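Removed from the display is one protein chain of the complex; every other protein chain stays in position.
Now for subunit A:
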Amino acid sequence: MSALPVAPPAASAETEPGPLALARTVASRIATTCLVELQKLRHDRTELVTRAVQPALWLLVFGQVFTRIRAIPTGSTPYLDFLAPGILAQSALFIAIFYGIQIIWERDAGVLAKLLVTPTPRIALVGAKAFAAGVRAVAQAVVVLVLALILGVHLATNPLKIIALVAALLLGSAFFCCLSITIAGLVLSRDRLMGIGQAITMPLFFASNALYPVQLMPGWLQVVNHINPLSYEVEALRGLLVGTSARLLLDFGVLLVSAIVMIVIASALLPRLARG
């Protein structure tokens, strides 16, 4: 038997960590989770492909048909160009919502307990999950964007815009991932979460500007659209990718604040999830 590591002389942190140590831990845990997420993606590349089927269908069928029949007026922008960022946001949304289901699975399998017993503050654990969802969304976005290019969508290639696009995806995914974890923390069971997950993702998607311009919506839907973070994500993605008008400062502001608020709420509910 080879040498097992023996306990260090003194446990480093005897007191609860201060804000600086907390920030360091959060950063370190995010890096770790990000790495693990990439390892998982490397082991299961088929997932990138299977998850690309749905966005591909939206672009190919819905996008092509509606471009041809010109049912949705999008001004000088071809409908397919208009749609591509919306589908990008949709695929990120579906990935992020899945994280709530995953965390319940992790709870049932004892994985969550093991993670919670490590010296990792709850907020770091949730923050790391949120970031992981973003990493997956970005990986998925590459596939969707390549597809869009093949279909002839005119996409921006300015590196600054690409960086901003990645940021928008990360923030949006963080929000929806933590929304899903929050619901998981409230309903505590996978079956109930799956039901609720479906009951909210579709409305979130249809009550957003992903498929049609805001101006076409009836008044009440415009109101919903205003409080739907997905719409701000789509607006930012669309502005960056195809150059439609976007209130980028407002979009990023809303995404950032809603992501932070949701991370805090989800962290507060995590112990409840572990207890259940």
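Methods note: contacts are C-beta pairs under 8 Å (C-beta built on N, C-alpha and C of every residue); 3 or more make two chains touch, one makes a residue touch a chain; residues count from 1.
Everything that follows uses one rule, which is that contacts and distances are computed from a predicted model.
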From the list "4Fe-4S dicluster domain-containing protein", "Sulfite reductase", "ABC transporter ATP-binding protein" or "Pyruvate dehydrogenase E1 component subunit beta", give the UniProt name belonging to the chain omitted from this structure.
"ABC transporter ATP-binding protein"
Of A:Ala27, A:Val49 or A:Ala113, which residue touches the hidden chain?
A:Ala113
Residues of subunit A touching the missing chain are 1-8, 11-17, 28-29, 32, 35-36, 39-40, 43-44, 108-111, 113-120, 274-275
